[in-house]
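Missing here: one protein chain of the complex. Every other protein chain is in place.
Up next, subunit A:
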Amino acid sequence: MVYWGPKGKTNTAHQMKHIVKIMALLVAMSALWISLLQSSKIPESYTWLLPLYFIVSLGCYGLLMVGVGLMQFPTCPHEAVLLQQDIVEAKEYLKQNGVDVGSNP
C-alpha cells in the first residue's frame, strides 16, 4: 500500500515517523501523569512536580552519559605513529613510480 507524503514523495504506509513515536510516548506519559493527579494516591503537591523531576533526571542522565563517555573516550596515539610510517613508505614507492609527492604544485 502506498500513499503520497507531504512533499509528493511516495512512502510505504507501515513506516511510522520517529516524531510520531516520540509524541505517542509523551502522550502516554501525560495520560499517566493526569491519572495520577486524579487518583490522589500520591499527594497532589508532589504529583504536580513530577514532570519537572522527570526533565531534571533526564538532564542529569544525559550529563552522566557525556561524562562517562568522555572518560572512556577511546584514543589511539599509536595510530598516529603507524600513519607516519605508512606515509614514509607511500612516498618512497610513489616517488619511484613517477608520482609527485610534494605538497605544493
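The working rule: a residue touches a chain if its C-beta (ideal position, glycine included) is under 8 Å from a C-beta of that chain, and two chains touch if they have at least 3 such contacts; residues count from 1.
Rule of thumb we're sticking to: contacts and distances are computed from a predicted model.
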Identity of the absent chain, which is to be given by its UniProt protein name, from "Ribosome biogenesis protein WDR12", "Dolichol-phosphate mannosyltransferase subunit 1", "Queuine tRNA-ribosyltransferase accessory subunit 2" or "Small ribosomal subunit protein uS7m": "Dolichol-phosphate mannosyltransferase subunit 1"
Interface residues of subunit A (partner: the chain not displayed): 9, 15, 17-19, 22, 58, 62, 65-66, 69-70, 73-77, 79-80, 83-84, 86-87, 89-91, 93-94, 97-105
